[in-house]
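Every protein chain of the complex appears in place save one, which is left out.
The letters A and B name the chains in turn, as written, and every chain counts its residues from 1.
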Amino acid sequence: MKLIEVKNLTFSYDKKVNVIDGVSFCVESGKYISIIGHNGSGKSTFAKLLIGLLEAQKGEIKAFGLDLNSENVAEIRRKIGIVFQNPDNQFVGTTVRDDIAFGLENRCVPQEKMDGIINEFAKKVHMEEFLDKAPENLSGGQKQRVAIAGVLALSPEVVIFDEASSMLDPRGKREVRECIEEMRKENPNLSILSITHDLEEAFSSDEIIVLQEGKVVAQGKPENLLEKPEIFAENHLDLPFKNKLVEELKKQGINVSSTESIERIVEELCQ
Amino acid sequence: MNASVLGRYVEHNTFIHKMDPRNKIFCLVALMVAVFIGYKTYEMTFIIGGSLAILIVSLLLIAKVRILDVFKSLRVLWFFVLLLMIINVFAPPANAIHIAFHIGKKAIYWEAIFQSLKIILRLVLMIMLTMLLTATTKPLDLTYGLEWYMTPFKLIKFPVHEIAMTISIALRFIPTLLDETERIMKAQSSRGVDFKHGKISSRLKAIVSLIIPLFISSFQRSEELADSMEARGYDPKGKRTRYRILRFSFGDFIGFFLCLVVLTATIFIKSFKWTVLTPHFIPWFIIALFLILIYMILTGLIRAVLRRHPKEK
Partner (left out) sequence: MPVRFDDVFYTYQPKSPFKSEALRGVSLEIKDGSFTCIVGHTGSGKSTLIQQMNGLLIPSSGTVFVNDFTVQKSRKSLKNLHNLRKEVGIVFQFARYQLFEETIEADVAFGPMNFGVKKEEALQIAHECLQTVGIDESLYKRSPFEISGGQRRRVAIAGILALRPKILVLDEPTAGLDPRGAQEILKFFKELNDKGTTIVLVTHDINIVFEYATDVIVMNEGKLELQCSPDALFKEDVEKYSLETPLIQKTVNLCLEKGLKIDPSKIHNITELAQEIARAKK
């Protein structure tokens, strides 16, 4: 089922250069889609367009059967959650508890139900011990997990991650990745849109869309995109290590078929 | 980070900490008024003042406020105290007739000294009361309390909620901004900026190198925050529910009653018609609550002084 449909979207900040140029694609229920591209390819602008923070000059966005316009935007935002890049600049509450409650307050959730929901979702992101902590005492990864809890607590159908782990240290990145995996397991119908330049992450998604100068230059399953590895180099992106290794081995005349993990590759090499 | 001790919340689980912030604001105001009520005679002022001091110090002890912190906050006053003493001593009140001692040719009057002491006492009590409030109340709770008091203004479309939200976000970001200031200072120090020494022009430049990045980053921060809040469905003018609700408890009624009694007592004492200005005609039931020892020492001191230095013409 198509949750979000984007047709021929075009957007420009200064009316001169199109940051998003004729992009069309759709988000289906339960799919994990990665949008990748070099810095400045228009990725983050795209996220803001989807959630109605920016208005496109041309093209249309349809979400959950509604056209995205000023009348419907509030209704559409109820079903889309977004986690932004900077862990501090989306943390509104004075404590973890208050921040998760912020979204609930906006949605007029009855006060009696709030504590239950807050505890439930804090547990899902493993932050239940930190409920009364203030953001200055939390790491980046912890703050992002709180943001995720806040988003999930509103039961969205689509969650957008706008470079949510690019400002985090390796541990924080891992925490966010694990959160996403758990989210998918628990709610297979949830669609996830991840904007990133981390290809290790992109390669674990169902579909990859490559943005270059605001245009979609490649789209498809990760395996399919590997058939044209030049695309990644062109876009300043590095293939995940295991895929790079396979490429390099190919250059040496060795063909390896499995690319699941380094272990599998080595196993195959040593047969 | 060393925020002034005067404003800092210290986490404890005392009776006063648990009181509703709206009630605490009322009690603060009630006790402040009681402190500033003036009496006709110095004896009365010091008796009431002393009694209030004992009450307030007891409250500070209950709230587990450290005496050290109290002194640190009072340190702020020393300059003002000096100024006050100089003014009062060299421009004594009109009815000053009892001379204490002489500095050279200038006569120093007891009235002048008492006047200064009166003002100092009030200031000290005011600071202690404020400390009592801020040390026992989280800044956010204070905001909620003030928001409640501003409710009537909603009727004239005053943006009460928006102001409260702005304050609470500002409070949440203070530590973050302080961290950022430190980071910017380090980055600029690494470029040779000296924030502590040097001539005025270079120190001014140093401050500019700190303020501009801080401002720019704050603007960007607020934009990102607004985006995030909007995406989460925030509508200041729309309907929303509240997570944190303030509730009165039994302890609040005790505190409320106590402060109300103190306030009424002090007003009553002021309006009472005293004919004889001697302390032992005051079997006032409120006064009797406080330590008689302090009361006697204070009044005894004043009386002894007045008797030893008779009027001079």
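Odds and ends about this structure:
Quick note on the criterion: a residue touches a chain if its C-beta (ideal position, glycine included) is under 8 Å from a C-beta of that chain, and two chains touch if they have at least 3 such contacts.
Note that the structure is predicted; figures quoted are calculated from it, not measured.
Residue B:I184 is the one among B:L52, B:I113 or B:I184 that touches the chain missing from this view.
Which of A:E55, A:E75, A:D132 or A:E263 touches the hidden chain is settled by the complete complex: it is A:E263. Seen from chain B, the chain kept out of the figure touches residues 180, 183-184, 186-194, 202, 208-209, 212-213, 216-217. By the touch criterion stated above, the residues of chain A touching the omitted chain are 38-40, 139, 166-167, 169-171, 197, 199, 236-238, 241, 244-245, 248-249, 251-254, 262-263, 265-267, 269-270.
The criterion applied here is as follows: only the chains that are shown with their structure count from here on.
In this assembly, the C-alpha centroid of chain A lies 49 Å from the C-alpha centroid of chain B.
By the touch criterion stated above, chain A contacts chain B in their complex at residues 48, 51, 53, 74, 77-78, 80-82, 84, 86, 88-94, 97-98, 101-111, 114, 134-136, 150-151, 154.
Across the complex, chain B meets chain A through its residues 140, 168-169, 171-172, 175-176, 179, 220-221, 224-225, 227-235, 238-245.
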